[in-house]
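My structure is below; once you've seen it, I'll send some questions.
A protein chain is absent from this complex, but the other protein chains hold their places.
Chains: A, B, C and D, in written order; residue numbering restarts at 1 for each.
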Amino acid sequence: MIDLIQYNSKTQRVLKNIQPDEVIRSIRQAPGNAVTWVDVEIDQVQMVHELAQFFRLHDLNLEDILTPNHLPKIDILHDYIFTTLKMLSVVEGQIVAEQVSIVLGKQFVLTFQEIEGDVFERVRQRIHTGMGKIWQKEADYLFYLLLDAIVDHYFNAVECLRDKIEDLEDLIEHDSSEDISYEITALKKQMRSLRKYIVPLKTELLRLRTENQRWIKTHTLTYIQDIVDNLNHLSATFDTFRDMLNDLMDLHLSYLSHSMNRVMKTLTVVSTIFIPLTFIVGVYGMNFDYMPELRWQWSYPIVWAIMIMMSLGMLGLMRWKKWF
Amino acid sequence: MIDLIQYNSKTQRVLKNIQPDEVIRSIRQAPGNAVTWVDVEIDQVQMVHELAQFFRLHDLNLEDILTPNHLPKIDILHDYIFTTLKMLSVVEGQIVAEQVSIVLGKQFVLTFQEIEGDVFERVRQRIHTGMGKIWQKEADYLFYLLLDAIVDHYFNAVECLRDKIEDLEDLIEHDSSEDISYEITALKKQMRSLRKYIVPLKTELLRLRTENQRWIKTHTLTYIQDIVDNLNHLSATFDTFRDMLNDLMDLHLSYLSHSMNRVMKTLTVVSTIFIPLTFIVGVYGMNFDYMPELRWQWSYPIVWAIMIMMSLGMLGLMRWKKWF
Amino acid sequence: MIDLIQYNSKTQRVLKNIQPDEVIRSIRQAPGNAVTWVDVEIDQVQMVHELAQFFRLHDLNLEDILTPNHLPKIDILHDYIFTTLKMLSVVEGQIVAEQVSIVLGKQFVLTFQEIEGDVFERVRQRIHTGMGKIWQKEADYLFYLLLDAIVDHYFNAVECLRDKIEDLEDLIEHDSSEDISYEITALKKQMRSLRKYIVPLKTELLRLRTENQRWIKTHTLTYIQDIVDNLNHLSATFDTFRDMLNDLMDLHLSYLSHSMNRVMKTLTVVSTIFIPLTFIVGVYGMNFDYMPELRWQWSYPIVWAIMIMMSLGMLGLMRWKKWF
Amino acid sequence: MIDLIQYNSKTQRVLKNIQPDEVIRSIRQAPGNAVTWVDVEIDQVQMVHELAQFFRLHDLNLEDILTPNHLPKIDILHDYIFTTLKMLSVVEGQIVAEQVSIVLGKQFVLTFQEIEGDVFERVRQRIHTGMGKIWQKEADYLFYLLLDAIVDHYFNAVECLRDKIEDLEDLIEHDSSEDISYEITALKKQMRSLRKYIVPLKTELLRLRTENQRWIKTHTLTYIQDIVDNLNHLSATFDTFRDMLNDLMDLHLSYLSHSMNRVMKTLTVVSTIFIPLTFIVGVYGMNFDYMPELRWQWSYPIVWAIMIMMSLGMLGLMRWKKWF
Partner (left out) sequence: MIDLIQYNSKTQRVLKNIQPDEVIRSIRQAPGNAVTWVDVEIDQVQMVHELAQFFRLHDLNLEDILTPNHLPKIDILHDYIFTTLKMLSVVEGQIVAEQVSIVLGKQFVLTFQEIEGDVFERVRQRIHTGMGKIWQKEADYLFYLLLDAIVDHYFNAVECLRDKIEDLEDLIEHDSSEDISYEITALKKQMRSLRKYIVPLKTELLRLRTENQRWIKTHTLTYIQDIVDNLNHLSATFDTFRDMLNDLMDLHLSYLSHSMNRVMKTLTVVSTIFIPLTFIVGVYGMNFDYMPELRWQWSYPIVWAIMIMMSLGMLGLMRWKKWF
């Protein structure tokens, strides 16, 4: 349920599936410069409450941790920085979203997840191996690494969406059924929901620079600026996606118009040729007693000749007008 | 008509259906740190005038209280903060809007409603039970609770609208009648009127932070920021709704095009097959004396064979072109 | 031509149809705290020039007064505040626009109108009756009252436009002629021209608060803020109108598509049923000598039976596809 | 090639078609408070280089003067203010654009034109007659007059475009050929290119107020603000034009839909009436031996009666459905 990782430049310690009181004990006994990361699954509400009380989290933040349906936001309080955002992962071609909250305080980082996923696995590895001198660094660097891991997974989700759009792009030329309209609308909907999770985070991160806060050092802000750059990239990508999907819809509707145009032309070609001919043969199907042509010997071949010439003339005219 | 609730950490007092002079007496006799909430129905204009005079409300604010058709706004004056906004509730699947004005002054809150609804019931409960240490808090916290109760009901209204949009979304695939166009336009209209009530409130609330004002403490501003976050969420939701409704309209029009395309194809298939055949049988309906085919024994079966082959050829060609 | 109203807390004086020199004399002889309002019709250019010289108006302002085709603007100069804007009134269901310029200086207000209308009548009444303690107030309050009277009339113009849009909204369901397209475009055009007169005024008024100026007291700025709120309301209304008209156009075009769809379905139903039948009767109209069916006794009723069954089958199929 | 005008409150001097060295000499010998305006045609590159060297123009500005394809911009340098913009004039109903650069320095103004046009003629007249006390004013006022003359001509160009749009507006009701689509697109293109020349100038002029510069006095900035107001007016006009042209396109496409609807209705009316009738007469054209109706005496008139009744019924039905 609760995992705890504690490290400094000399030692590191990992506790798995512990109780809140063990967390509290570990933090109280921590060596002076040790950083503690507590990773909590929020399904045991009671534990979350105990931890929130120990770390003196604000009531509203506790509510944010426990209710998963939130836009990303960062609250800068006196004692800690509270972040809640969506973790996106691609599972079997589908994008799965999960709420995660991160609290950065004095020498500790708390993470609250719905299900313990593997997005943070890379960070755990990094702490384990001490890569990038993480053992010498402080809690704000861990905070950055966690955010970075999450934002890196956003790229996977966005690429998954791009693949779907490009698959549709390939399809649109060969298939003009109404499923395409439906697909485009569905992708737009999916894009909107992804965008909602990702884009507001940028504004929130920028507040870390502009507002007074105690826990993130200037040096680490450079790294955070890098996350902001990534989010800018993602934000521009969403704008591109929207344009791409709008263009696809336009293209689809234009193909539909072309298709209807072709159908109409076929009808018009056939009708324009055969309706006059049917009239002609109708004329000589009349039963008047006095129709001299009916008696002439060459009438029948002449009528055929006239009809063939008319047809060819029509076809030539329509060809010249580039109807087919 | 007028209800009054007075409370501090030691005592609480509720007066129902009282006259303005009783309000004035209660406030004058109130213990030093007591918060007074006066809830007024605006249908008795005379009473409103008396109260406005006692609390020294500006003429323009009085006008705002009495004329219900206003955009939300907050006026920060020297003696009090004046807020007017819409209260939205969902009654039998319909969204009902009502004007409410809130005045926050030194140790008092006034609310002016058109009809005494149950939106504030939760706040009354809270005062009654003393939940959340409200008895220790001041008038600005009550002001926050009232605003919060109103904004919470906005979510109900917005969810009611979302349900309607999603019902339409399900309908659109099976029904392409013109009622759908009408429904989409009607929902857009409804969304615009809801948006008008909700979105401007955000800007107004932000002014509480930026402008100098005396009555809201920094601590309470954190709570108010939470309302602003909720309004941001709602505002983003409206943008999503607009996109959804635009997409629905596009989808509906594309389904309409597809439907017309199908109709045209049916007409073209039937015409393209039968018009040439009608011409052929017309040929042998002519009454020329010299038509050798008419005399041949196998003419009739041969004509049938030709016509069947032509039809099959046409059908095959159209099948190959994926017309049906 | 020129009307003059002079008032203070003790006395008031009205002069009608006077000459510029009388204006100058009245102002020179005015008691110390009297406010003078000079209302000028601009058709006598010479008089305007004389007054402009006396009040030391800038050349560019004089040009603005005399040339009626201007966007609203406010110039803040050292000696006075110059405002030019449009006065809108509804005459027999039509919106009429007229240029008006207002100059606010030390204890005087000048208004320059094209035709003396009745928009300012309410202000004259107010001065006459001394309502709202106007006699105790200074020139800036008169300036506010004049602006307020003009902006109040904007609401009439906007409501007149709203009525027209809603009339069209009712019409659109029953009439899909091209007059509707034309009407929508015409209303859009009218809305744009109204918008042009009203919306820029807001920005200009806001400059009264932000820029240094001597003639409007802080107290009066509160009233002016109320005008700005009204203009914000109007501005939001224009956005709503644009959306409404765009939606109407979309709805109209969708009704048009539906109408074309219905026409095409009718054609297709009739053609799909009768063209094959016509082919069948054509077959038995052929004159081949060897057509055994022609000789059979039951051929004719059998052909009828086949044709009726075919028709019913077709109708059933099309009914099942919901074509009618 | 090079014209020079030198003036102060006592004297004025005009030199036409002079050489760069004469310019230099004139400036060196100029009385203390004289303003010198040097108007240069840029076709003699060598002369431009000499002047640029004498007036110490920056290399990049020299490049801007000589290459005509630039957006309007203002560079504020230590020694002078450099402005490059487009001069627009209407020649035989066509809008002609020409690059012009203006340099304002200490007591001199340089203008570089492609061809010496008559846009500045009004300014020359003004200097000649000393109108508006120009002889008492300094170089910055001349700079304003030149800009003002150019911007005044912008209004002519914009009005020329408005005339074209309104001509098209009148045409659109009577003509729905594809030339209209083409015309609208062409006008949009022309509007975009005009807009590109005019709108950026506003931002550039505003920098004269906000950035530190030495050569334009506060008094003259009031006049420049007037140019900015004019450019705001023009900018709003372009937005209106874009909306007008978009509305025209919508209107044109809606007329096109209406036209197609009418065509389809005609086809459907004719087909719906005559195709069933043709079927009926086809029935009695069959050659079955046993068709009792063929022998009856009243068959023929009865068939006619049925057909007439059917036609009238159809017509009535279609009339009732408002098809024509």
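Some points to look at:
Please note the rule applied: a residue touches a chain if its C-beta (ideal position, glycine included) is under 8 Å from a C-beta of that chain, and two chains touch if they have at least 3 such contacts.
Note that this is a predicted model, so its numbers are computed, not measured.
Remark: the omitted chain is touched by one listed residue; of D:L206, D:A236 or D:V303 this is D:V303. Residue in contact with the omitted chain (choice from D:K16, D:R56, D:H128 or D:R192): D:R192. Where subunit D meets the omitted chain, the residues involved are 58, 60, 70-71, 73, 77, 177-178, 181-182, 185, 188-189, 192, 196, 200, 249, 252-253, 256-257, 259-260, 263-264, 266-267, 270-271, 274-275, 277-278, 281-282, 284-287, 291, 293-300, 303. Interface with the hidden chain, as seen from subunit A, comprises residues 173, 222-223, 226, 229, 232-233, 236, 240, 243-244, 247-248, 250-251, 254-255, 257-258, 260-261, 264-265, 267-268, 271-272, 275-276, 278-279, 282-283, 285-291, 323.
The working rule: only the chains that are shown with their structure count from here on.
If subunit C is disregarded, contact among the remaining chains splits them into the following groups: A, B | D.
Superposing subunit C on subunit D by their CA atoms means rotating through 70 degrees, a value rounded to the nearest 5. Between the Cα centres of subunit B and subunit D there is a gap of 41 Å. Residue numbers of subunit C whose C-beta contacts span two or more other chains: 257, 260, 264, 267, 271, 275, 278, 282, 285-287, 291.
Remark: the chains found to touch one another pair up as A-B, B-C, C-D.
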